[in-house]
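A protein chain is absent from this complex, but the other protein chains hold their places.
Right, chain A next:
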Amino acid sequence: MKKDSKPRTGLIWFLIDIPRNLIIGFLMVYRKIVSPIYGDVCRYFPSCSAYGLEAVTVHGVIKGIGLTIWRVLRCNPFSHGGIDYVPDGRRIWPEGKTPKIMVMNHPPIPADEDAADAARGA
């Protein structure tokens, strides 16, 4: 996806982003308070609430909520789960201001030592 040329800052973006930030606040509170009660039940990575938070952060309220509803519906006892990242968005952030959820949802996965193990075993 084509990226923005600069981060979305300034008064106009602040106003446009109010609904988005309200939903972000709600999701953060939900993840702090409700998620721990619920425990680790999500079949996907990132978990549905983490997906929702990133989706709204990256895509804004309308697309973000749409993506999140679609994800929650897919996360049912009859699906296999797995890794399912939020699609890329246009938004970019100032240096060092990438939202924490973006970092947490995209951890670098270290290479397996399987190959080395197999070599040692053989």
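In the analysis below, a contact is a pair of C-beta atoms (placed from the backbone, for glycine too) under 8 Å apart; a residue touches a chain by one contact, two chains touch by 3 or more; residues count from 1.
We adopt the following convention: contacts and distances are computed from a predicted model.
Protein name for the hidden chain, per its UniProt entry and selected from "Chemotaxis protein CheW", "Tryptophan synthase beta chain", "TRAP transporter small permease protein" or "Membrane protein insertase YidC": "Membrane protein insertase YidC".
Listed residues A:Cys48, A:Leu67 or A:Val86: the one in touch with the omitted chain is A:Cys48. Counting the whole complex, the residues of chain A in touch with the unshown chain are 36-46, 48, 72, 75-83, 103-105, 107-110, 112-114.
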